[in-house]
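All protein chains but one are shown at their positions in the complex.
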Amino acid sequence: MIGIETIVFFMFAALSVFAALRVITARNPVHAALFLVLAFFSMAGIWMLLEAEFLAITLVLVYVGAVMVLFLFVVMMLDINLEELKEGFWRWFPVGAVLAAFMIFEMVWVLGSRQTAETGAHLAKHAADYSNTKELGRLIYTDYVYPFELAAVILLVAIVAAIALTLRAGRAKKKQDPSKQVLVKSKDRVRLISMPASKKVSAQPDAAKADQVKS
Amino acid sequence: MSNMQNLYLLVPLAPLVGAIAAGLFGKVLGRTWTHRITISLVAVSFLASLAIFQDVLAGHQYNGTVYKWMTSGDTSFEVGFLIDRLSVMMMLVVTFVSLMVHIYTIGYMQEDPGYQRFFSYISLFTFSMLMLVMANNFMQLFFGWEAVGLVSYLLIGFWYTRPTAIYANLKAFLVNRVGDFGFLLGIGLVLMVFGTLDYASVFANVHRYVNDMAPIPGVSWNLITAICILLFIGAMGKSAQFPLHVWLPDSMEGPTPISALIHAATMVTAGIFMVARMSPLFELSETALSFVMVIGAITALFMGFLGIIQNDIKRVVAYSTLSQLGYMTVALGASAYSVAVFHLMTHAFFKALLFLAAGSVIIAMHHDQDIRNMGGLRKYMPITWITSLIGSLALIGTPGLSGFYSKENIIEAVRLSHLPGSGFAYFAVVAGVFVTAFYSFRMYFLVFHGEERFGKEVHHPSTSSGQAHAPAAHAPVAHVVAHTDAHHPSTGSGQAIAHDDGHSPDAVHEEHHGLAPGQKPHETPWVVWLPLVLLAIPSVCIGFITIEPMLFGDYFKDAIYISHAHHALAEMREEFHGAFAMIFDDLTELPFWLALAGVASSWFFYMKRPDIPAAIKQRFEGVYTLLDNKYYFDRFNDWFFAGGARGASRFLWKFGDVNLIDGVMVNGTARLVGRLSGVLRNMQSGYIYHYAFSMIIGVFVLLTIRTWFE
Partner (left out) sequence: MSFLSTLFPAYAEIFLLAMVSVILIADLFTSGRTKTVTYLLVQLTLLGCSLITVATHQNGVTHLFHNMFVDDLMSDVLKLLSYLAVSMMLVYSRSYLLARGLFSGEFLALVLFALMGIMVMISASHFLTLYLGLELLSLSLYAVVALQRDSATATEAAMKYFILGALASGLLLYGMSMLYGATGTLDVNAVSAAIQHGVANKALLVFGLVFIVSGLAFKLGAVPFHMWVPDVYHGAPTAMTMLIGTAPKLAAFAFVMRILVEGMQPLMIHWSGMLAILAVLSMAVGNISAIAQTNIKRMFAYSTIAHMGFLLVGVLSGGIEGYGSAMFYAVIYVLMSLGGFGMIMLLSREGFEADTLNDFKGLNQRSPWLAFMMLLLMFSMAGVPPTVGFYAKFSVLNAAVAAGHIPLVIMAVLFSLIGAFYYLRIVKLMYFDAPESHERIYMQPDSTLLISINGLVVLALGILPGTLMSVCAVSVQQSLLLH
């Protein structure tokens, strides 16, 4: 028996799979980013069906509202040529596709069998006035306080790591050296060079070179 | 862990710490601190042994595991101690003699560049020997067994720049391998049959297997006999019993202190100790006991003969050691284990004394070891002289001295034994008394009495290299050395220093032989003679004091088992009326008169009429050559074993190794692996998506296997 919920679920599911596929096949990077937004939206819809309203809204607010916007900025500023990056994608696509097909077949075989569908744990349904947000808040500060704290530590690590990797000591404070200023000549002041806007991706990463050279 | 257990641990560990300190940090510590540290640690070990001895006398025994080394299947390998009266006695002997030798070494090795190394080795030896005697299982016994063998190997070749020393230590190593092979097979058989390596559980179950056959395909030997004989083959190697005795005389290439410690007092008696420890096994097999007795008797008599014609002072003592080890073995065969162990103890004292005294003489003679170049040393070195006399008297069994009690009882025990071969053994040990007295006093008279032959211009070629133990074909270098030595007097007359020509600087020590003309020997420093005096005391009185509790009391009642069928010791106990009475009884017995005859004839031959031995030598040329070549054992071994092994090895090398193994297997495999390795390296492309793809394939394969092959 197919209820309205099932129909909505399959709609969102199909949409998210389609959007995810387009993220990796789209030629324009801005399009790819926008398809990612679509994928987030459809996932948020599925979470709604699972009665995780708070998480669904957070997903939209945080990922779509903040992360993806930042992401779009970066993509637009860098002007990446996706075609070049995806060189060889279609050449190897058949191999990957065959493997993917096999994987999907096996997953369907296992998960789609009648036995799997019938057993397994079930979530209890709640009444409409049940506050998911409140319950989440209660759990985070009681049962899940330990993971919650750990998550905070992970964020701290992220901050420390980001600073350690980007901050260049000395760049912030620039000093003037009058003697150098006096000695400078006109041809030292400006250097004109021409360079392409995007760099060609090197054919082989360095570690691989190291490996090849030895053979 | 109780206090006593800590004390047990202290006994072997203290010398080990000393060995490590001297071995690793010897250069940092310097000579003085090296000997201070090692000597005090050995002294600690000796004092701890004394304390344990007190405790054991009070009736406490210990048998337990200290450390579980590993477990394989149901068998566990442990380090454990069995402290009973037998082991505590051995501990005392080992630590005491070792302490004496440590002190003595200060004087003997004074000029040697390997001073610290030497101290490290002898401390390590002490540790190994203590592990051996304190073992409560076969595994640890084997560990100690091999460890003392290793240190002995290192010490015989201590002066590793000498070809003869290298030849000698290789020989000792190889001959001991033969013995160890049997020993290991014996232990393997024990493990296979009993399923455990623990002494106590083996001895507790041994009666169940009395009539079993050995699980060796093709033969029907009694199980216990097979085990005993295999174990005894190990003892034959370590305790230098005929025909595995050939390594001991050559081991005299090592510095004299270790000849005293290892090749006289302790290591060579490990075999005797082991058989005594295994008495519950040996008692069940008359065949094995008979075998033991005959081997011991052959060694006791025939090795004694060889002592008569030796001219190297250390070699005379070495052959005497072989002969005395034979005596102990005979006692084991006669089920008189306590007598054997008793003789082991007295022998440890007086033989260590004789060796150290010989070393003292060697120092005084500036490392000339040929007794034909000595004589009349009595008045120059009074302490060495008097202690040597005591040692020799104890060795020949002078009534009242320690050797007397032990040797007399061995003879008595053999007389009362009824095993096959006991008749021959009795003859051998009785005749041996005369031989022992003869060669001991031959050496004594030649060294300390008579004409002063040192400092003459014409030396006898030094025996340490001149009387080459290495047959010509296999050690040409040794002969070159002998050759140069023999001609030295003509080239370097008047200058002792000239003797060093042609030797590498490392080998200078002990390579310059003899006193220069006109030079007189003088008494050695106190670090050398003090151990002599301290060893002379037990050589005199230890037998008198301990005979009653050890042989006829119940000192060994728990440690040694004697079956009721073997009643020699019980009969002797009835005849025993005290140590004093034994002296007087003996005055009417054959051995006493034989010993006296031996002394008298040696005096007559070598003091009164020195021309007679030469005449005998001429008349019985054949016998002399036979003895001079040590019954041709070395020749035979060289031709048959060494030559045969070389031939077989050459064949295996040419055909098996070069063609089959190297060509097909090793290089073939290496080529295959190398090719595979290249292929795998190409898979490591460096592309991140290759890596990710490989992971996905991994998941896929696992998933497929789970889904389809369940």
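When the chains are written out, they are named A and B in that same order, and each has its own residue count from 1.
Criterion: a contact is a pair of C-beta atoms (placed from the backbone, for glycine too) under 8 Å apart; a residue touches a chain by one contact, two chains touch by 3 or more.
Keep in mind that this is a model prediction, so the values were computed, not measured.
**Student:** Which residue among A:Met77, A:Ala128 or A:Leu165 touches the omitted chain?
**Tutor:** Here the residue in touch with the unshown chain is A:Leu165.
**Student:** Among the options A:Val67, A:Val145 or A:Val184, which residue touches the chain absent from this view?
**Tutor:** Looking across A:Val67, A:Val145 or A:Val184, the contact with the absent chain belongs to A:Val145.
**Student:** List every residue of subunit A that touches the chain not included in the displayed model.
**Tutor:** Residues touching the hidden chain, for subunit A, are 107, 110-111, 113, 115-116, 119-122, 142-147, 150-151, 153-154, 156-158, 160-161, 163-165, 205-208, 210-211, 214-215.
**Student:** Determine and list the subunit B residues touching the chain excluded from the picture.
**Tutor:** Contacting residues on subunit B, toward the hidden partner: 67-70, 72-73, 673-674, 676-678, 680-681, 684, 686, 688, 690-692, 694-695, 697-699, 701-703, 705-707, 710.
Quick note on the criterion: only the chains that are shown with their structure count from here on.
**Student:** Inside the complex, what are the residues of subunit A that reach subunit B?
**Tutor:** 96, 99, 102-103, 106-107, 109-110, 204-212, 214-215
**Student:** Given the complex with subunit A, which residues does subunit B contribute to the contact?
**Tutor:** Interface residues on subunit B, with respect to subunit A: 678, 681-682, 684-688, 693, 696-697, 699-700, 703-704, 707.
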